[in-house]
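Below you will find the structure I want to go over with you.
All protein chains but one are shown at their positions in the complex.
Showing subunit A:
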Amino acid sequence: MAQTTVNSVKVAVEGMTCGSCVQNIEQHIGELPGVFHIQVSLELKQAAVVFDSSMQSPESLAEAIEDMGFESSLPD
């Protein structure tokens, strides 16, 4: 069984204005392989993602959010 290393990242997300954007991202990114959990906050403008770092990375998650048409940035 591959050793799964669980990681979590808080991605800043710009451009969300309502609950349906939040739901949209949670559903869409939540379906990505290796994503265990995602919590999007409209107020904090961020997406907290728990993922399998052998399948996803902060960069790939940020890119997936950008693909959806939102601006994302990683914590430095």
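Observations, loosely collected:
Quick note on the criterion: contacts are C-beta pairs under 8 Å (C-beta built on N, C-alpha and C of every residue); 3 or more make two chains touch, one makes a residue touch a chain; residues count from 1.
By definition in this document, contacts and distances are computed from a predicted model.
Missing chain, UniProt name from the options "F-box kelch-repeat At1g55270", "Copper transport protein ATOX1", "Skp1-related protein" or "Plasma membrane iron permease": "Copper transport protein ATOX1". Residue positions on subunit A in contact with the hidden chain: 15-18, 20-21, 24-25, 27-28, 67-71, in rising order.
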